[in-house]
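Missing here: one protein chain of the complex. Every other protein chain is in place.
On to chain A.
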Amino acid sequence: AAGSSGGPGAPCRHHAQLGACESRAKYREGWRPRAVKVYTINLESRYLLIQGVPALGVMKELVEQFALYGAIEEYHALDEYPAEQFTEVYLIKFKKLQCARVAKKKMDERSFFGSLLHVCYAPEFETVQETREKLQDRRKYIAKATNQRDCFVLKKVEGPKKTASRNSEHDCPWSTSGSHVASNWDPACFTSSSGVSHNTAYPSGNQNQSLLTPPHYDNNCAEIAGYFGQNTSLTPSVHPEGHIPPASLMQQRMVPYNGIDRFMPRTTHLQERKRKREESNKFSLIGTSEDNTEVVIGPQLPEIPKVDMDDESLNTSATLIRNKLKEVADSVSTSVEKPESSSAKPLVKQRRRI
């Protein structure tokens, strides 16, 4: 048999706990000793395998502990999995990958009822559809984080109008189905702060980000994914290139698309709104822009005077201080008084000699 022996439930190489690396150069030593391992989307999973759970009948407590990191869909003991004496192995399936990620990070190597837990991902438990969704979520995430919109399939899904209404609540970076979504498109969806506007604002490590994929996205993608994935009998008339990968479809569709006038890239929309806001602010306070003669309404803000940087008057204070200092330094005086520095009037203070 190829690859790891057996399917889910059998020990896999990627479950093995690697020893921590001892020989790291100082500058790249992290906070905790870590093994040398590369995490890809294939390794990560909503499924977590937990080894080292003491066999004390603590499943409930275990699940409660993990549930702190997010909603759990399923959990059960894995009786067939080889376990050290007096310990058990559990499988916990999170609703979201991000939660599994955080849970793993926090719970791995944690002491639990006196025993050290070893937590790892268990992608081999995924169904094909779950793996597909995982990859698609990753696609979406990258597209969003890098402001690229060519991520998704755009077959004309005749389907569920409900996707349109759900989309309007949240940031919707792409038009997911045909004219249905476009006609229900609510520009307000672009102002949702749950979106990511720029990759520089994005936290590194992309951990713990629950804003990534609001629940309806998963469903949405599932529908599309399912549609795309299951429709293996595409005729050329529906789509000339058959199973075109998502990236290209988006690009091709953009131009002839019906609802295109409603579709604006999110950043453009944000800029538009900012511009409109600034414009309206300008009008409400000042009442007129510089290049037209509209009626002034409301109080006018004092105009910020334009400063001529070469004007001598700018140096008044400095010159005053300098002069005063010279005066004080020159004069023979037992008492030293700090010159009045901020005054614009050259005040000579008379000292009362006692």
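Simple rule for what comes next: contacts are C-beta pairs under 8 Å (C-beta built on N, C-alpha and C of every residue); 3 or more make two chains touch, one makes a residue touch a chain; residues count from 1.
The working rule: contacts and distances are computed from a predicted model.
Think of the chain that is not pictured: of "glyoxylate reductase (NADP(+))", "Centromere protein N isoform X4", "Synovial sarcoma, X breakpoint 2 interacting protein b" or "ARMC7 protein", UniProt labels it "ARMC7 protein". Among A:67, A:145 or A:321, the one in contact with the hidden chain is A:145. Listed here are the chain A residues that touch the chain not shown: 1-8, 13-14, 21, 23-28, 36-43, 123-128, 131-132, 135, 138-139, 142-143, 145-146, 148, 150, 199-200, 202-206, 228-230, 232-234, 241-245, 247-248.
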